[in-house]
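Have a look at this one before I ask anything.
Left out: one protein chain. Kept in place: all the others.
By letter and in written order, the chains are A, B, C, D and E; residue numbering begins at 1 in each of them.
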Amino acid sequence: MTPKKTALIVSAHAADFVWRCGGAIALHAELGYNVTVACLSYGERGESAKLWKEGKSLQEVKDIRKAEAEAAAKALGVHDLVEFDLGDYPMDFTRETRFKLVDVMRAVQPSFIMSHSKWDPYNSDHMQTTQIVLECRATAQAWGHNPGEKVLGAPQVYLFEPHQTEQMGWKPDTFLDITSVWDKKRAAMEAMNGQVHLWDFYTRVAQQRANHFKRNSGGMSGGRDCKYAEGFESIFPRTVDEL
Amino acid sequence: MTPKKTALIVSAHAADFVWRCGGAIALHAELGYNVTVACLSYGERGESAKLWKEGKSLQEVKDIRKAEAEAAAKALGVHDLVEFDLGDYPMDFTRETRFKLVDVMRAVQPSFIMSHSKWDPYNSDHMQTTQIVLECRATAQAWGHNPGEKVLGAPQVYLFEPHQTEQMGWKPDTFLDITSVWDKKRAAMEAMNGQVHLWDFYTRVAQQRANHFKRNSGGMSGGRDCKYAEGFESIFPRTVDEL
Amino acid sequence: MTPKKTALIVSAHAADFVWRCGGAIALHAELGYNVTVACLSYGERGESAKLWKEGKSLQEVKDIRKAEAEAAAKALGVHDLVEFDLGDYPMDFTRETRFKLVDVMRAVQPSFIMSHSKWDPYNSDHMQTTQIVLECRATAQAWGHNPGEKVLGAPQVYLFEPHQTEQMGWKPDTFLDITSVWDKKRAAMEAMNGQVHLWDFYTRVAQQRANHFKRNSGGMSGGRDCKYAEGFESIFPRTVDEL
Amino acid sequence: MTPKKTALIVSAHAADFVWRCGGAIALHAELGYNVTVACLSYGERGESAKLWKEGKSLQEVKDIRKAEAEAAAKALGVHDLVEFDLGDYPMDFTRETRFKLVDVMRAVQPSFIMSHSKWDPYNSDHMQTTQIVLECRATAQAWGHNPGEKVLGAPQVYLFEPHQTEQMGWKPDTFLDITSVWDKKRAAMEAMNGQVHLWDFYTRVAQQRANHFKRNSGGMSGGRDCKYAEGFESIFPRTVDEL
Amino acid sequence: MTPKKTALIVSAHAADFVWRCGGAIALHAELGYNVTVACLSYGERGESAKLWKEGKSLQEVKDIRKAEAEAAAKALGVHDLVEFDLGDYPMDFTRETRFKLVDVMRAVQPSFIMSHSKWDPYNSDHMQTTQIVLECRATAQAWGHNPGEKVLGAPQVYLFEPHQTEQMGWKPDTFLDITSVWDKKRAAMEAMNGQVHLWDFYTRVAQQRANHFKRNSGGMSGGRDCKYAEGFESIFPRTVDEL
Partner (left out) sequence: MTPKKTALIVSAHAADFVWRCGGAIALHAELGYNVTVACLSYGERGESAKLWKEGKSLQEVKDIRKAEAEAAAKALGVHDLVEFDLGDYPMDFTRETRFKLVDVMRAVQPSFIMSHSKWDPYNSDHMQTTQIVLECRATAQAWGHNPGEKVLGAPQVYLFEPHQTEQMGWKPDTFLDITSVWDKKRAAMEAMNGQVHLWDFYTRVAQQRANHFKRNSGGMSGGRDCKYAEGFESIFPRTVDEL
């Protein structure tokens, strides 16, 4: 049996999946994964300052952000962009919303899930999202939830890179080489016209993480070259047959 | 180029490498690794209560422990058992001793190193050993130390399972299935006649870790079967091409 | 005045009180405590995989789990099993539910309370329960809540042993010898027919904790014998007249 | 442009702002700040034991506590005491309540905000308040929330001193000399007639913190004198032009 | 067999045992314990500022501090004051010194040991002492160290209260009521003429800890009265027969 491999990204706002794991999405798409992005909001209230300063209405902001997110998803090779449209800042999760996320988890049956850091004093939407992801993962594993559906296994949950990592207590334990798909990530970032100031910021993040990749893959003695990388923190232990 | 893969275990006392990573040793030996064990002491003073109660002399205790360690190493398929004979409780590391460990690191060029937990209020030998391992790893990477020798790359350092894990602040992030080599680990444990009370203790540890392996490899929904496992905590991030 | 001593266990799901503190319950029952168990759900959705695989309906699963929980409670000598029947995975706590738990706390006036670990990425029901226990403990102490009732004192809250302790950041500071009541705990575990795979798992947990008991009660030099034990983490400091 | 400097204190219960940061309030009022106190409840249920023991009704307790809070605020030179009257133990925050706090943040435009410690197992009202403060700070910064209003900048959030600091994981990084306004803080404390037992407790806290002030401002070699101080933990990094 | 109960305090400097656990010493002396204090230095260089400002010589400072320590020990009912005279700031522990401490541990066979906090950026003597205490405890437990001597059991190690507790990451888990011996502790403190400024400081510490004692022994609902207390952090788990 060789079903397609899949992955699920849960992004609080429209652009988080671009800045924080756009490379992982593009790379795994190229590796043959179907990557689904659950985009919980468009970040219309809290991450669209530029548009509001231009005097756009709420609907206009949402439309623009939606179009940008879809363009970015396309650039990255996202298989399915599931738009929850929950609103942001704050994000209030109803039971219905959470069960919708459970449905997505079960439908996708991901090899791994990605979401935000556990702590983020700058951005409560982010930390609430991670709590909800963990809760929904547990519900998706419950045999008594919608009995008859295929329950979820035990996919790893990777926490992608937050802004100001040290303030979030986020510690990456996995660096992924995204050099081969860098152009796609840059293109996806450039689709986010409302946050131009972040294009170079996250380009530099990728360059710094590439340096860390090299340091940890051999260092001064043959560390493998790498020009762009992304870092992730794992919630759960790995199970392996060789170290 | 296909040189043999190698691994290095740094064990404070004669039996630590048996209880804490005997499965990993045997498994990687079967996978074709040359596994070197640096055994810093025989645990003659602090981990041989039974022998002392029998009235043995220091030399007798050391001889017995040495023979046990060698038998265990043989059972596990250890490639090279390097006996430092530093004495234990306490362990005082001279500059010369540390440089000898650097020499071993460079000679072995391990894919990974293993040692003790970072904190252990019950056993200061253990935590000092880990500090020394980290120091020696850095020295072995220094191009100016014995210039001309092949410097060390950036091997992972895995911390193997201490006694009373929660008290040590040790958190495993990697579970290794050792079912296929369990008989070898049990045989090696049974070579340690001075610590019979630990045979069943570490058998149960392996069974509990197997349960954790299953929980993390799929859980109730197809978690891969596993009867015996070992857990490890990684000091450094991994560098990967696929998550 | 010599009122009966009491204790209160708050268990998210039907079986948690059995695996995690069945020994403590049985032991304190024998010591003359009235032990109340607040069982918030039957674990019908998330901890009954075996029954769902057999095609049982929700009501059947609940009935079976309820019967098992009651049998286990009886085996342990539980004084009162208060069944909240809140549903599980997820567990949504209303104000009314929380006040019902406050009522139980005040009615029982426990010498100590027990509940789950503070963090559990595998099981959000568990960590939410502990938050609610702390909130309800504070409300039960409030003189203005149902004025006229006897308010709660300041009972210790012990966190009982979670699955995969290190992942939960749970660190036991108290080991309780349950050897004398082991048969009762094993009998209670065997009442949980839906989770047969856990009987031996938690038997081994008790054996390992007994080893830790011995290590901490005297170690190699006269550590008191102990065959089965349970471990607990205290939330609050102890107040003593002798160390 | 020289607008008045402002500060905002978010106090779960009527007296928290007195005990925990009364000195900071009085000092900054003297320095020319308009200090607003958002008092979320009167602490009528959970922090008025003395009044309930006297047989007062809920309305009486609230009236008394309200009068005390207002007297204390006056003694400290509070510019505006905003009484939310949410009820306490537990405190349930609706979306409406949270948006009201956002309104206050935007109206005040504080140089800094103060609230409770992040963790408090004795008092869930306290830790929930801090979560809400962080959430509301993020919403107040969102350009899409009530577009057209002046959005909030990035004020520091100081966590004031909880009871039993070590249990809360609270670590002060800033000590403020309140010697010059001590009489005002003591007067404000003495306005809280329901908690007489805390007057001397918090006087001693201020004396101990003054000792710490001296130790950190020069120690034995010219540490500046200080008789009363308060300690604070900062959530966010500082931005400076000189160290 | 009813041998006398014993305890061992390891104090880096002459006065630490007075400020930090004088109450525990006096109380346990009254309870019938033989309490030994291992005083590693007189604190002559680093904790005698007042004497140096007066122009005293090193020998004079040591003589004065020695006399004070002996007077304080007498006031507290110390059974044996073992003066190591190692020098302070910094404290360099030789192998010989450490074995001398092992000898003391074995001779005393304490029910519990007390020493400093694990971390203290203000005072490296303190944190080194705790490391040495843990190392020596392990050596004292080793059957091969001076075979034939009675080895040490597994006594608890309590960390007594440092200055500026939160900076040290010290968290008390045990409060001891020292009201009945307060006069002795105050008298011992007053024997330390070189540090008059600390008399009231540590009196207030004892009063604050008494408040914490009450909060944790019953709080508003019958918390036992207590006027003076000391707090301690335990390194090891307790082993109990009743919670």
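We take it that a contact is a pair of C-beta atoms (placed from the backbone, for glycine too) under 8 Å apart; a residue touches a chain by one contact, two chains touch by 3 or more.
Quick caveat, the model's predicted, so the values are computed rather than measured.
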Interface partners of the hidden chain - shown chains only, full complex considered: A, B, D, E
Touch list for subunit B against the chain that is not drawn: 95, 98, 131, 134-135, 138-139, 141-145, 147, 157, 235-237
On subunit D, residues whose C-beta touches the chain left out of the figure: 7, 24, 27-28, 31, 111-112, 141, 143, 150-154, 156, 158, 172-177, 212-213, 215-224, 226, 231-232, 234, 236-243
Subunit E residues that touch the omitted chain in the full complex: 44-46, 48-49, 52-53, 58, 61, 88-90, 92, 121-125, 167
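In the analysis below, only the chains that are shown with their structure count from here on.
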Touching subunit A and also subunit D, the following chains: C
Most centrally placed chain - per-chain CA mean versus overall CA mean: C
Comparison of B-C and B-E (more C-beta pairs in contact): B-E
Most distant chain from subunit B, judged by the mean position of its C-alpha atoms: D
Reference interface A-D: repeating pair among A-B, B-C or A-C with over half of contacts shared: A-C
Chain whose mean Cα position lies farthest from subunit A: E
Rotational angle, Cα trace of subunit B fitted to subunit D, multiple of 5°: 180
Centre distance in Å when subunit A and subunit E are each reduced to the mean of their C-alpha atoms: 52
CA centroid of subunit C to CA centroid of subunit E, Å: 37
Subunit A residues counted as touching two or more neighbouring chains: 141, 143, 236-237
Overall pattern in which the protein chains touch one another (line/ring/star/complete/other): other
